[in-house]
Structure formats: structure tokens, C-alpha cells
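Note that one protein chain is taken out, while the other chains of the complex remain in position.
Up next, chain A:
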């Protein structure tokens, strides 16, 4: 059976930011570049391969009133059938919040009729335009009304506050896409095993093109400096920018290893669709004071760089071995459970 096709509806009023989001996550636009985008005419379809065997069929529906009227009348069937997820974008600065929510309710009503099992996501977008102190409140206020309306149709809505100017966009889309991956629990389980065996502090699995986080595992015994809860999105953002710079040299990066002051991160290809990042913190007790046998230690840390080298090779070897398992998981028929 061919790979699964997941239909995603991206809806929202005109100018709320749907096409910008789509271009940043899936088409490598930078946030700055999105100002070139014009209004979307009717529906723009994108087919995006995700994880090899899954195709995301993203319907970016133009938000102008004329189009919206069509969607709810003549094109109802076409639009709302077989939908896996609805992503509704609210512009936080919208002057017609009432109307936005009404449109949302209309979508829910149609989904209830044609695709009752679809997931609902609400993105409260352009949060950079709200002052920092008010953001929580604005978000909560909107979500409250959305949760109430969704409950009327027995849908559970999941909300995110996003902006294209920071990493929150990646967090939202990672969650959305992950909820559609059928065997994400399996990825999680094997990633956990990998992390335990490697004694890594953190292991993160990314999708290769979009750099959305598929799954991550944190060792609970790792030092307490892992306190930035938005670090995964930040990593997505940082690496995506690096990818874009490499493309200036008409090349892509294959691996990256960064030895920082307290930890070393290794980023390498896992399967043809995923990359894995392994973070090992520096363990002070292992860096012993034993000198290299018979060697001239120039600056006293020869033994440290040996240990580094060894760790590097071990991680790479582990990744190589794990690769087969992960490839198998990817290739599994998505509709098997």
C-alpha cells in the first residue's frame, strides 16, 4: 500500500500569516523574505514528503471573504472531507475577533459533518506585536473561548502562541506534525534506548528538510542546566539558519559537532529523512590526569582530546548501528499499529 497521505487544512482570515508560516517551515524562507508574499488565490496545495512514507497534503486556503464563502458553500465537500488536521490561524491584532471566531465555528461545524475525527489546532499568531507582559493573558483569553466553542462539537483544540520572528513557530509545527506521525511512540521508545546506551544527556530526532523535532529524550540525571524549555525549537531555528547559509555555497551540511564549554553536541544523519543530535555533557571525573604513555603532552590536555576522539567515534558508531532500526521504523506501514 502506498504511503499515507495526511490532509492538513490551513485556514484563517486574510493576512493572518498562513502562507508565511508555510514558506518558513516548508520552503526555507527566512522570516524577512516572507514580506514578498502576496495574498493566496483560492487554495494552494503543497505535497510535502515527511519521513519517507508519509505525505502531508497541505491546503493553504486563501482567507479573503469571497473565498471563505465558497469554502462553506459550494466547496464544502471538497475542502472538509478526509481531513486529518485543521490548523486555524488567528491574527492577535485582528480587529474583528468576533468574526474570526465565527469562521472558526463554521469550520468546526463542517468538520464535524465530514471529518469528525480530525485534530484541531489553533495558532495565535503575530505574538511579537503584543508586549511581553500581556502575552500570556491575551493567549489565555482567546484560548478560553476557543476551547468552549470546540467543546460544543466535542473537539479538543490545542493552542500555540506563535510568531515568525522567533522559535515558537517551530514548536507549534513540530507538535502538529508529530501528532500525525502514526508510530511516533515507537520512535520515542527506540530513541530512549539509544540515549540510555549512549549515556547521553539529551537525544533529539529531527526531520531532515524542515528540522522539526520528531521526538526527544532527556536523561533525568543530567546536570540541571537543561532548564531552557524552549531549547528544542531554538535548535531547530539555529540549524535551519545554518542550512540556509550552507546552501549559499551550494552544499548541504552532513554533520556537525560542537565541543562547548560544558557539553559536546553531535548532529549527524540518521536515516535519509532524519537527523539525530546527541548531547553529552563533559564529565569532569573522567578527564583524569594520566599522561599519554610515552608522549609529549604539549598543553596538558592531550588526554582530554583522546577521550574526546574516543567519544566521538563511539557516538558515530552507535548512530550507524541504530540506523537500521530507525530506517525500519520509518518504512513501517503507517496504518499498522
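Rule of thumb we're sticking to: a residue touches a chain if its C-beta (ideal position, glycine included) is under 8 Å from a C-beta of that chain, and two chains touch if they have at least 3 such contacts; residues count from 1.
The criterion applied here is as follows: contacts and distances are computed from a predicted model.
Enquirer: Just by its UniProt name, which of "General transcription factor IIH subunit", "Gtr1/RagA G protein conserved region-domain-containing protein", "Geranylgeranyl transferase type-2 subunit beta" or "Pyruvate dehydrogenase E1 component subunit alpha" is the chain not shown in this complex?
Expert: Matching the unshown chain against "General transcription factor IIH subunit", "Gtr1/RagA G protein conserved region-domain-containing protein", "Geranylgeranyl transferase type-2 subunit beta" or "Pyruvate dehydrogenase E1 component subunit alpha" yields "Gtr1/RagA G protein conserved region-domain-containing protein".
Enquirer: Of the residues listed, A:74, A:179, A:230 or A:272, which one is in contact with the missing chain?
Expert: Residue touching the chain left out of view: A:230.
Enquirer: Out of A:164, A:181, A:217 or A:322, which touches the unshown chain?
Expert: The missing chain is touched by A:164.
Enquirer: Considering the whole complex, which of A:41, A:66 or A:249 touches the chain not shown?
Expert: Counting the whole complex, the residue in contact with the absent chain is A:249.
Enquirer: For chain A, which positions touch the chain that isn't shown here?
Expert: Where chain A meets the chain not shown: residues 24, 30-32, 128, 132, 163-167, 223-228, 230-231, 234-235, 237-239, 241-242, 245-246, 248-263, 265, 279, 281, 284, 298-299, 301, 304-305, 309.
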